[in-house]
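A single protein chain has been removed from this complex, and every other one stays in its place.
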Amino acid sequence: MNKIISIDDVMEHIHDGMTIMVGGFMGVGTPEIFINAILDKGIKDLTIIANDTGLPDRGIGRLVVEKRLKKVIASHIGLNPETGKQMNDKVLEVELVPQGTLAERIRCGGHGLGGVLTPTGIGTLVEENKEKIVVNGIAYLLELPLRAELALIRGSIVDKVGNVFYNASTRNFNPLMAMAADKVIVGAQRIVEVKEIDPNNVMTPGILVDYIVGGEKP
Amino acid sequence: MNKIISIDDVMEHIHDGMTIMVGGFMGVGTPEIFINAILDKGIKDLTIIANDTGLPDRGIGRLVVEKRLKKVIASHIGLNPETGKQMNDKVLEVELVPQGTLAERIRCGGHGLGGVLTPTGIGTLVEENKEKIVVNGIAYLLELPLRAELALIRGSIVDKVGNVFYNASTRNFNPLMAMAADKVIVGAQRIVEVKEIDPNNVMTPGILVDYIVGGEKP
Amino acid sequence: MSINAKEIIARRIAKELKDGDVVNLGIGLPTMVANFLPKGVQVVLQSENGFVGLGNTPDKGLEDVDVVNAGAQFVTINDGAAYFDSAMSFGIIRGGHVDVTVLGALEVDENGSLANYMIPGKMIPGMGGAMDLVSGAKKVIIGMIHSAKGNPKILKECTLPLTAVCGVDLIVTEMAVIEVTENGLVLKELAPGININDILRETDAHLTIDDNLKTMDIL
Partner (left out) sequence: MSINAKEIIARRIAKELKDGDVVNLGIGLPTMVANFLPKGVQVVLQSENGFVGLGNTPDKGLEDVDVVNAGAQFVTINDGAAYFDSAMSFGIIRGGHVDVTVLGALEVDENGSLANYMIPGKMIPGMGGAMDLVSGAKKVIIGMIHSAKGNPKILKECTLPLTAVCGVDLIVTEMAVIEVTENGLVLKELAPGININDILRETDAHLTIDDNLKTMDIL
């Protein structure tokens, strides 16, 4: 059960038209090696689920600039003007989701939950086409799970069975996405032997990770 | 903002008839110093929300044996026969909740969510008096949030601003409960200076903790 | 209900596990399954109180009071283990990240429904994590003594409060292996020395006999 593979082997698992979750927050905690590979191999028509579309020269932003995306589900696109431009030009579909709701929807997808009730977005455009449920006199939106065919996450330290430690603010959506996809591939900044990560400090257990690729830059 | 207080000071915050969440799993990760104090001070008629009712000589089990509880919301009472006996004698009200559902209900209470849809319990006694919601053809139970006036949790290492590290299997419900109560008091096995816990390894941020009491035994 | 019967069950269930499976074993008989894994098969055991990588019972004197299983017994962890909280633990269970769970039962029925958490007015341990395990694990195996002193536990329909509706995939007893299919229960294997009439006598549910009926491999 060797999970460590090369970036070329990873590309067997990424295809045109796929729905992919990508970790990171404005590029921090985003696995850039997979972004590079997707660009290099000409992969296109992707649906990306991520917090944001990064910056034009960083993270998912690079996929937007190179027009590899068909649809984006994200909470913020403001730091990458190209996303808004493609959205207004109707060449890119953008679904905006409040950040806390996005986290919960991905969590539901990974945790076998059918949805969650949140007060966020009540009375706004976010409530369009959603069921409203009143609990103890307070109205909530029923928000539904998100899942993907593939999750591309970034680990600061990853051991050989796939246990992941995320350093500082690189954690963000990565551990949530590692639960919510059919296949999970982690880009590792550092690969270590089993036992080198204290079991208390594992943030994504190795049982959730299918493949590990080294070479993530700090 | 000194959060470290004595066990006597804690008792000003615990009263007859209160609803209290208590961390731990069969006594492991349960703050025994507070159980001792509740017993010593004659506190009674409590409603306890916890995974289980411990063992007769351990954790919440001791409160059951001494008849200090009015109601228990828990997933398992089998290791403490006294709970079942009092339940059958109708002197103790017991609400049984599937363990994963209990975790989610407490999480909802602490995370400002109005409820969560779970497949667990469909077609069983658990669905009594609950709304069923069908999403994409699958039936789920709408499970509602749980909150308490007070959470009594147990930390293995706690720093002076209340950041908590839970060791090994003592973690269980503790971090969830630390989010879901009006007041949170942690019983610490070891109190350390600020900075001694790596910010990556904090499992309950100090902003959630009101008071710290030392003296928890290993 | 000799030790032997339980060991037969545990040995047979162990053969259902594949290398790399994530497995949750219930307290009691199911826990024994870990002792009989086929050569070359390594599984990762999930403990619903908050970790993966459950290991053996520690040697006397080497117990760590912070490391217990869901039955509050001292255990060890294996290399590569990871701890987490109860919400994550049941996210792993409910979310389909556990390949196999092995549970005991009071009753199982033709629909694969299961009762194992209470006998009203008598014994009410509570469901603990069982309801989540049955609803979330990819494969649910029931390991139990075939009947209660001759009184069938494999029924047309459960009479006790259900733990889950239609959740069970396979029933392994000291007498037989029975698969739950869309068309009801199928008798797949008989224990050595047991014949079909023995099974029928201690079973209330309708059983289809598999064309390819085999003898249980309990070595």
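Residue numbering begins at 1 within each chain, and the chains themselves are lettered A, B and C in the order written.
The rule is simple: a residue touches a chain if its C-beta (ideal position, glycine included) is under 8 Å from a C-beta of that chain, and two chains touch if they have at least 3 such contacts.
What you see is a predicted model; the values in this text were computed from it and never measured.
All shown chains touched by the missing chain in the whole complex, by label: A, B.
Considering A:Ala103, A:Ile133 or A:Leu152, the position touching the chain not shown turns out to be A:Ala103 (whole complex).
Note on the undisplayed chain: of the listed residues A:Thr19, A:Thr47, A:Ser156 or A:Asn200, the one touching it is A:Ser156. Mapped onto subunit A, the footprint of the missing chain covers residues 25-28, 51-52, 55, 74-79, 84, 87-88, 94, 96, 98-104, 107, 118-126, 156, 167-176, 203, 218. As for the chain not pictured, it touches subunit B at residues 1, 107, 110-113, 159, 161, 163, 179-180, 194-195, 199-200, 202, 205-208.
One rule holds for everything that comes next: only the chains that are shown with their structure count from here on.
Top contact pair of chains, counted by C-beta pairs, is B-C. Averaging C-alpha coordinates per chain places the centre of subunit A 35 Å away from that of subunit C.
The distance from the centre of subunit A to the centre of subunit B, each centre being the mean of the chain's C-alpha atoms, comes to 32 Å. The set of subunit A residues that touch two or more partner chains comprises 112-113, 199-200. Looking at subunit C, residues 51, 77, 83-84, 87, 90-91, 93-94, 135-136 sit in touch with two or more other chains.
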